[in-house]
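Following this message is one structure expressed as C-alpha cells.
Of the protein chains in this complex, one is absent; all others appear in place.
Going by the order they are written in, the chains are A and B; count residues from 1 in each one.
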Amino acid sequence: MIRFRQKQRSFTFERGFRLERGLALAFAIAASTAGLTAASAQTIPTIRVGWTVPAEDAKYWMMKRPQEFPNLGKKYNVEWVQFQGTAQMVQAMAAGALDCSTQGVLSLAQGAASAGLQTYIVAQHVGEKAPESFSVYWAVKDDSPIKSVKDFKGKTIGLNVLGTGIWGPLAIALKKNGIDPDKDVKLVEAAFPTQEDAIRTGRLDVGVLNQPFAARAEAKGGLRKVFAISEEIPDIVHILEACSKTFVDKNPELAALYVQDLTAGMGKALANRDETLKIVTEIFKAPVAVFDPFYFKTRASSDAPLGSADFARDPGAAANYDGIQKMFKLYYDVGMLPKQLDVKDFKHAKIFAPLKP
Amino acid sequence: MVLRRFLPALPPLLAFAGILAIWELLSLYFGLDGLPPPSVALRQVPVILTDPQSLFDIVDSLRRMAIGIVLALVFAIPVGLWMGRSRFAAAFFNPLLSVIYPVPKAALMPIIMLWLGVGDASKILVIFLGVTLPLIYHSYQGSRAVEEKLLWSAAAMGMQPPARLARIVLPAALPEILVGCRTALVLGLITMVTSEMIARQTGIGNLVFQSLEMGIYDTVYAMIVIIGALGFILDVLFERLRGWLVGWAEPAQSIIVGST
Partner (left out) sequence: MNTRSSTLAYGLLGALPIVGLLALWQAIHLSGIAPPALLPSPAAVFLRFFQQLGDASFLQNVGVTLYRLFVGFFVAAVVGIAAGVVATGSKLFASFLLPLVRVLAPVPKIALYPAFTLTLGYDDASKIALVIADALFPILLATYQGTSAVEPKLAWSARAAGVSPLRTLFTVVLPAALPSVMTGCRIGLVISCIVVFLAEMITSTNGLGHLLMRAARNFQTVDMFVPLIAISILGLLLNSAFNALRRHLLRGFPEEK
C-alpha cells in the first residue's frame, strides 16, 4: 500500500537527517545525564540499608534528622532504599545489593536455612509485650457466626503475605483446635490496608489487622477480634535489624557506627513523641491523625481495645535473643522452617544494640 | 461567534467530566476506603504538586524514563527494521523475543539486582524492556511493508544494505514506527512506575506504592490523576512531533464514511 506521495522528492534526505540529528541530540542528553548521576562518587564509606513500612523509628530519625547524629554524614553515610517487604530484602542481601535491612524473624530464619544467608541481628525495632502492647489480631464482622479459632474451619482467612511470621501462632492455634492449617482453611494474601475493607465487604471471612490499620478499623467500628497473636506467643519479636555477616566482618567499625546511631535513634524517638510523629508523617505523607491515636501508647487495661496501643520498643533497641530463639523453635515445630537454628549464630561478639560510642 | 471557537474543546471536556462523574458514582455505590471519590482525591493534587520532595521524585522518574526510552529507540528501531527486511534476522530474533517479553520483570528482580544493584540501572532496564516491545514489533511491521521497488532502485543506484536501511526503509516505515512510539510512550510511563514497585528510593512509583502500602488512597488516586495528566501532555507533544515528521504520509483527506 502506497503510504506517501511521490512528489516529495528530497524528503528522504531532509527528513532523514532531521530525524537522525534529533536522535543524536536526545541520546547525548540522556547519556550526559546518566553520566552526571554516576559521577557523584562517594568519598566516605557508605552502608546500603533497606527499609519498609512502618515502625522503624530509629531509622526514620536517621533519615529525616541526620544532623542529630554526629557521625552520620561525616564519618559514614547511609544509602536508604525502600522495599516492598522483608522477603525482597532477604533476596537483596543474598544478592549482595544490601548491607543491612529491616527483617522479620521468620524471613531472616528462612533466608539462613534455605538461602544460606548469614546475618547478624544487631538491633530490634518492635515486638509485643502482653498485655500492655498491641498484638496483631484477626477480626470478623460483628454479625459473623465465627466466635473463635474453632470456627475457622473451611473459612477464607486473610494474611498480609503468605508465609509471614504472624502466620506461625495462628497455625499453632488452628492445630490445637484440630484444624489442618494447610488444608482446612483458604488463605488469601492481601496487603494490610485492604484487609479491613475485605472483611466488611465479605471478601474475607476473617482478616488480619496491624497498626495503624487496626486503630482506623476500631475507630470506624463494626469488627470483632477473634484471635490475637499474644494468645499463643506472649512476647513475639516483630521487626529487627540484620546486617550481612560478610559486611560486618569486613567493616566492623562501620557496622559499629551504624548500630550506635540505631541505639541513639531509638532513645531520641521514644523521648520526643511529637517530633517522632512529625517525622513519621513526613516519611509516609499521611496525616498525623493516622498515627496519633496509638503511637507509643500502652493499653490502659487488658480490656482496653488493642487498637489503642502500639507495639513495644526497647529503649536501647536491644534484641530479645531468647524470644527469637523461642520463635525459631516454634517455626520449626510448625513446619515453616526446614531446620533448627541457633540464635547464637546470629549474635556478633561485640556489635549489637544497645551500643554506646 | 465566541461559542463556536470553543466548540472543538467541548467533547474532551465532556469526556473528562463523564469519567469524573462515573468515578464519583462508583465510589459512592461501593463506599470503600479503597475507592475514594474524586472530590476527596483531587484535593490532594495541589498538595502533592507543591511539595518540593514530590516534584523532585516526579522529575527523577521522568529522567529514568527518558534514558530508558532513548536507549530503547537506539536499540529497538534498527533491530526491528532489520528484522523486517531480512528473513534471517526475523527468524533469529522472533523466538528469542517471544521467550523474554512475557516474563514479568518483577519476578526477575533478585537476579537483576545481582548485577545492577537496587539503584537506577535496574529500573532503567525494566523501562527499556517495556518500551522496546512496541518499538520492535511496529518497526518490524513498518519495515516489512516498504515497497520492494524502492529498495531495488536504491540498490541499482549502488546503495549498500545498511545505507538502504537508514535512507529508504527508515523514512518509509516511519509512520508505522511512530505508531510504535506512541504505544512506547504509554508503556514507558507505566513501566516507569512499576519499575519502582519492589525497591525504590525516589520516584513517582515511590509516591504511589508508599501511599498504597499505607492505605492512603486519596494520595494514590491523586497520583493517578497526575500521571494521567502527564501522559496526556506527553501525548499531545508527541502528536505534534509526529505531524512534523510524517505529515507527508497522511492522506490529504481523512476517511469519510458517514456524516459524523
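Following the convention adopted for this analysis, a contact is a pair of C-beta atoms (placed from the backbone, for glycine too) under 8 Å apart; a residue touches a chain by one contact, two chains touch by 3 or more.
In this text, all values refer to a predicted model and were calculated from it rather than measured experimentally.
Undergrad: So which of B:Ile58, B:Leu73 or B:Met223 would be touching the chain we can't see?
TA: Residue touching the chain left out of view: B:Met223.
Undergrad: On chain B, where is the contact patch with the chain that was removed from view?
TA: So the residues of chain B touching the unseen chain are 8, 11-12, 14-16, 19, 26, 30, 32, 34-35, 87-88, 91-96, 98-104, 106-108, 110-111, 114, 133-134, 137-138, 140-141, 144-145, 147-148, 175-176, 179-180, 182-183, 185-187, 189-190, 193-194, 197, 205, 208, 212, 220, 223-224, 227-232, 234-236, 249-251, 253-258, 260.
Undergrad: Suppose we count only contacts with the excluded chain; which residues of chain A make the list?
TA: That gives, for chain A, the contact residues 1-3, 87, 91, 94-95, 110-111, 113-117, 161-163, 186-191, 194, 197-198, 201, 203.
Everything below uses one rule, namely that only the chains that are shown with their structure count from here on.
Undergrad: For a test of understanding, state which residues of chain A touch chain B in their complex under the given definition.
TA: Touching chain B from chain A are residues 1-5, 8, 11-13, 15-16, 18-20, 23, 26-27, 29-30, 33-34, 37, 48, 50, 53-54, 79-84, 88, 91-92, 94-98, 191-194, 196-197, 200-201, 212-213, 216, 284-286, 290.
Undergrad: What part of chain B is in contact with chain A in the complex they form?
TA: Answer in residue numbers: 32-34, 63, 66-67, 70-71, 73-74, 109-111, 113-114, 117-120, 145, 147, 166-168, 170-172, 174-175, 197-201, 206-207, 209-216, 219, 245, 248-249.
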